[in-house]
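What you see is the complex with one protein chain gone and the rest in place.
Now for subunit A:
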Amino acid sequence: MKPEDQSTEFQRKGLEKQTDTTRVLDVGFLGFTLLLAIGAGAVLFWIIAQTALEALPAIQQFGFGFLFEATWNPVTTTYGVLPQIYGTLMTSFIALLIAIPLGIGTAIFLTEDFAPKWVTTPIAFLIELIVSIPSVVLGLWGIFVLVPVVRPFFRFLNDILGWMPFFEGTARSNNLLIVGMVLSIMIVPIIISITRSTFEVLPSDLRTGSLALGATRWETILRVLIPAGLSGIISSIMLALGRAMGETMVAAMMVGNANRFNLSLIEPGSTITGLIASQFGEAGRTQVAALMYGALVLMILSLVVNILSELIIRRFQNIE
């Protein structure tokens, strides 16, 4: 046998040996990870399908009227989520109204060299800490610390603006406005962090160009940087909106869970998440189905918001 043959023979044997044990291991590993990747991707659809399945009896019974019915009465089995949809959208809207200017303003302050690094770094770190405060702790703080402080403010709103349907009635501690306020604390870090990273990746030519043309810092920020980073800012707002709509504990603890429709922001209201949290425990069969229907409505709302923001981020990344 020639030495060449010997070496290829040796190589072939070596490879064969691998085939027996390690090849199986390799293929098996690939297959296993593939399976879990598909599984992980499918969880989202499983959740949607499972919720829809649970909601099916209620969907059949109440149809689309469920969305426009304003009573939730287990005794007469009349169920509708109009007040809850209103409450969910309104609290999220209030939260965004507070969080958007604060968030974008702070993001600008942190990225555009208004203060030295030793000032901005701890501030950025502190803001990130808000994310790790459990929402139930924020709710507890809201009930016992924030409410006594802002209650006079609710009365004041009622005195001054009581002629508007949004501020009429008797001011109470538990209402849509206070939930919106606490939610804004929770969502501000999302807006800040995404807006910040958007500003950080903007090409520096934009800044130099604008400054060279004689624009001031703020003219550069308002007329060049914000329009250029708009898709990033919008997607941060969408993500924050999704978080605000789905937040449960603050709503369950502070919204008041009123079961009738009420436009007022300073009287007890209700949100979809608050309704589910407060009623699920004692719910009978039909009521569970109705609550699942409500959850499905919430899920669809939050999916629309989430997928939109995801698509905006993707588009933005492609430009980069």
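Structure notes:
One rule holds in what follows: a contact is a pair of C-beta atoms (placed from the backbone, for glycine too) under 8 Å apart; a residue touches a chain by one contact, two chains touch by 3 or more; residues count from 1.
Going forward, contacts and distances are computed from a predicted model.
For the omitted chain of this complex, the UniProt record lists the protein as "Phosphate transport system permease protein PstA", which is one of "Phosphate transport system permease protein PstA", "ABC transporter substrate-binding protein", "Acyl-CoA dehydrogenase" or "Multi-ubiquitin domain-containing protein". Set against the missing chain, the residues A:58, A:179, A:194 or A:253 yield one that touches it, A:253.
Subunit A residues in contact with the hidden partner, per the touch definition given at the top, are 18, 22-23, 25-26, 29-30, 32-34, 36-47, 50-51, 53-54, 101-103, 105-106, 108-110, 112-115, 123, 125-141, 143-145, 185, 188, 192, 204, 207-208, 211, 214, 216-221, 239, 242-243, 245-249, 252-253, 273, 276-277, 280-281, 292, 295, 298-299, 302-303, 305-307, 309-310.
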